[in-house]
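Every protein chain of the complex appears in place save one, which is left out.
Just so it is clear, A, B and C label the chains in written order, and each chain counts residues from 1 on its own.
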Amino acid sequence: MTKAPVGILGATGMVGQRFIQLLESHPWFEITWLAASERSAGRTYADAANWKLATPLPANIASLIVSGAAPAQCTSPPPRMIFAALDSHAAAEIEPAYVAAGCIVISNSSALRMNPHVPLLIPEVNPDHLALLNQQASRTLNGGYIITNPNCSATGLAISLAPLHRAFGVERVFVATMQAVSGAGYPGVASLDILGNVIPFIAGEEEKLETEIQKMLGSMRDGEIEPAPITVSAHCNRVPVEDGHTESVSIKLSTPATKEDVIAAWQAFRGGSRHLHLPSAPAQPIIYTELPDRPQPRLDIYAGRGMSTVIGRLRPCNLFDWKFTVLSHNTIRGAAGAAILNAELLKAKGLLA
Amino acid sequence: MTKAPVGILGATGMVGQRFIQLLESHPWFEITWLAASERSAGRTYADAANWKLATPLPANIASLIVSGAAPAQCTSPPPRMIFAALDSHAAAEIEPAYVAAGCIVISNSSALRMNPHVPLLIPEVNPDHLALLNQQASRTLNGGYIITNPNCSATGLAISLAPLHRAFGVERVFVATMQAVSGAGYPGVASLDILGNVIPFIAGEEEKLETEIQKMLGSMRDGEIEPAPITVSAHCNRVPVEDGHTESVSIKLSTPATKEDVIAAWQAFRGGSRHLHLPSAPAQPIIYTELPDRPQPRLDIYAGRGMSTVIGRLRPCNLFDWKFTVLSHNTIRGAAGAAILNAELLKAKGLLA
Amino acid sequence: MTKAPVGILGATGMVGQRFIQLLESHPWFEITWLAASERSAGRTYADAANWKLATPLPANIASLIVSGAAPAQCTSPPPRMIFAALDSHAAAEIEPAYVAAGCIVISNSSALRMNPHVPLLIPEVNPDHLALLNQQASRTLNGGYIITNPNCSATGLAISLAPLHRAFGVERVFVATMQAVSGAGYPGVASLDILGNVIPFIAGEEEKLETEIQKMLGSMRDGEIEPAPITVSAHCNRVPVEDGHTESVSIKLSTPATKEDVIAAWQAFRGGSRHLHLPSAPAQPIIYTELPDRPQPRLDIYAGRGMSTVIGRLRPCNLFDWKFTVLSHNTIRGAAGAAILNAELLKAKGLLA
Partner (left out) sequence: MTKAPVGILGATGMVGQRFIQLLESHPWFEITWLAASERSAGRTYADAANWKLATPLPANIASLIVSGAAPAQCTSPPPRMIFAALDSHAAAEIEPAYVAAGCIVISNSSALRMNPHVPLLIPEVNPDHLALLNQQASRTLNGGYIITNPNCSATGLAISLAPLHRAFGVERVFVATMQAVSGAGYPGVASLDILGNVIPFIAGEEEKLETEIQKMLGSMRDGEIEPAPITVSAHCNRVPVEDGHTESVSIKLSTPATKEDVIAAWQAFRGGSRHLHLPSAPAQPIIYTELPDRPQPRLDIYAGRGMSTVIGRLRPCNLFDWKFTVLSHNTIRGAAGAAILNAELLKAKGLLA
């Protein structure tokens, strides 16, 4: 099988680097095109990027010439499918331009996530939301369209809620996050701000978490998404952790469920795309641990090669029904890995043609 | 004025060291007696303790000979008033023995906090709970009695809730903590467990937080404490911070209150002991900051010499009424400083006679 | 006594903030003028600066309007004496302009440190180098002149070597530093680069350390400084520490000295300016600790209010004569405090007239 050529927009940033790392030996996709800001355009990737991952930069990527980010600045024609890891301001302008040019944009940005025509997608959670693509006018015209994956702090939470919402209904969710610094990109959080410290604020994060959950767990009705009637209240904090978002969660269910019921729902969860055998899909989307002090970023973020969500400490909540801790790798499951899995879903569904 | 002699039980631990640091130039009290575990007994304090604070060990303390912890092991007679910084197992056995011997024990331990005859005291919050001392049989006999201060994670929360509970009624509290390693004593948390990590579990901590709030905010009725009808749900986490517990809080009030009402209640709060001018009482028990990303341990724990509670980020909660972040110094306001302030209250009320 | 008005160039940066903190209650100086980059000019200091210190921003400073940095951009006339905390590129251009305008510039920058006419000054070490001021042409004309303090990593080392060089002669110095992130300013080192990591490189630092030691320990001859014949080899590393540079040092002496001789030289050291009773001078410039695992940044950087150099672990060296560890607070003794002490020396010597 010939691999499909793919591009990466925002290739030099932290998420861009994860895309390159995760796609290194991908069975279906091959990186043929990289784009980044004007500062990087025209240079080799090795020269333009400040590689920050612990695995070596793949040699074939190192020598690729980086293109400018906007379609007009492209020094080489973009491939049909593009992974986009732009900040939201740039994304709002640039991503639609690529769609207009006929590209399929797999976006990690928040710019268009809440657009009613754009799927906000987790293959295990809401693959049926792909039906929204019929709403994207541009798709009809030239085949260009866009899909998005959720915010890094919403991903693990959405996965942990999905099987419970289906089985028992989820009505209310309290969540307090402890988020890793890699979520802020590079250079991102200054060391003087976070060494031995907690920062109880991440701009825009609480709003994203509160609304994205409703959209993702919503249902398709008449070609539109009806948001799930789940009220979420989020407290977002930054902590001195490199990778991995940890979240303290309390939930109120519509139907009573025992501790065993809840754990069984998590352990049985395989997601709506399991029969497609997507290469990046973890064997178990959710791993529940009985250890009393887990999950922990240092020990658990690489479960399922960083694609499994690890849950622990399920116990009764004085206010709602249950409380638990959820952990998810923020730049793999919460960003680059999420987008790649979405692209795999598109391919498996024949939507890349 | 002659200073009252005081002793410290558990003098070599982290909280014991804070007692020594905070009492160094105290206007009312003077340390004359130190006790610790058998390993330390008979040695000078300088030799027995592994001093971990950034200010120097006071010279007059360095040369004191450490006594054994149990009354039977005392090599020198204990003074009338003793600050106790024992772990709860030791405290359960040793503290009552000192009370029986006629001592006033100012305890930082959890062992007797929820005992119905023992005040769980914060001078600004519930000084009227001192009336419980009438219930302590031993007091009637030989003048010995015991008072306690709350758990380090409950202190800042209780202070932040006290003026709101009085003004508007607090019904429900969701709290997720991010607690410093010094709360676990020394050696406490292993560096391999916490460097770049979050541990979502602290044994017994959530239960303490949930019940101590009810007792402290409860009211005296017929000589007993009627717990406040406040339902608390706590999630306790350890983070790689040296000192300072940060807490994400959502609250449901009985009576509607605007943002201005809540902030005004906090800023006006001086507490029920303000007229006593206790030396360790901060000018403002609660400081509200308008800065968008505060409070932070690194920047705010020494507000009011570590005795003020700093609150920020008051904003509406989707589920309850309001949410905010509260920060408190865990080994000062949450332990040694709390006990010293309690002792000052006793003295100002004439209860040390 | 009326306090002398002083200004701060580069007032919003980390060292600028330390100047403000340390000068808050200074007996001789009063801040009346602040300048920073164009972005800050015209705003109040509270508005322009991102205050990062754990003590509150003094109220009288908060409301001062920040001037532009270059003399031509000054919205209010600079005072006679200016503390400068500019980066070296800006300093190279701006500092001479203030000198030309008749100001006395007390500079923390590296730009002019090695200029043969500019004293590189530590009051305890080389107060006689003030004689260089006679060489500064501008001083003759309008009274403007400049003095500098050493690099933050050179300060503690110079102090530790000074009494040994005088007593025994120092010929060779091997030094490996472990430097705090605050030395890189704000935002400075990215958290992703330093959390749980060591960066074995700081641009230009090794060269500064190697040459500044020679100049500071050099002697005046015919109105010029003859560099000390000390060969220094430096290895500079960044570590995840907030404040405090720790250095592993080996030295070769000209004359044999016992361990007792070396410690006695350190403990007796008061410095050439002791009789002037400068307000910021520590009682002991050097504190030698016998504890086996000290000095440590967390425990020792505030010795002498951050102005003492703490030394420990003196032991024989297989290659040279002795090895030891030295610690110095990099933004107090190594930057703002150093400059203030220098200004105090100028005043005590009558050089501010």
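Operating definition for what follows: a residue touches a chain if its C-beta (ideal position, glycine included) is under 8 Å from a C-beta of that chain, and two chains touch if they have at least 3 such contacts.
Owing to the predicted nature of the structure, the values given are computational and were not obtained by experimental measurement.
Considering the intact complex, the chain excluded from display touches A, B, C. The residue from C:Pro27, C:Pro200 or C:Gly223 that touches the chain not shown here is C:Pro200. Only one of C:Ser25, C:Thr258 or C:Asn318 touches the absent chain when the whole complex is considered: C:Asn318.
Across B:Ala59, B:Ala72 or B:Leu192, the single residue that touches the chain missing here is B:Leu192. The chain not shown here is touched by just one of C:Pro240, C:Gly271, C:Pro285 or C:Gly306, and that residue is C:Pro240. Where chain C meets the omitted chain, the residues involved are 172, 174, 176, 178, 193, 195-201, 210, 231-233, 235, 237, 239-242, 246, 248, 250, 292-299, 312-313, 317-320, 323, 325.
Taking the complete complex into account, residues 14, 52, 181-182, 186-196, 240-242 of chain B touch the chain not shown. By the touch definition given at the top, chain A reaches the unshown chain through residues 52-55, 195-196, 242, 298-302.
Please note the rule applied: only the chains that are shown with their structure count from here on.
Shared residue numbers account for over half of those found at the interface formed by chain B and chain C, and the copies are therefore classed as meeting with the same residues.
A rotation of 180 degrees, rounded to a multiple of 5, brings the CA atoms of chain A into register with those of chain C. The centroid of the Cα atoms in chain A and the matching centroid in chain C are 47 Å apart.
Computed from the mean C-alpha positions, the centre of chain B lies at a distance of 40 Å from the centre of chain C.
Multi-chain contact residues of chain B (touching two or more other chains): 195-196, 242, 298-299.
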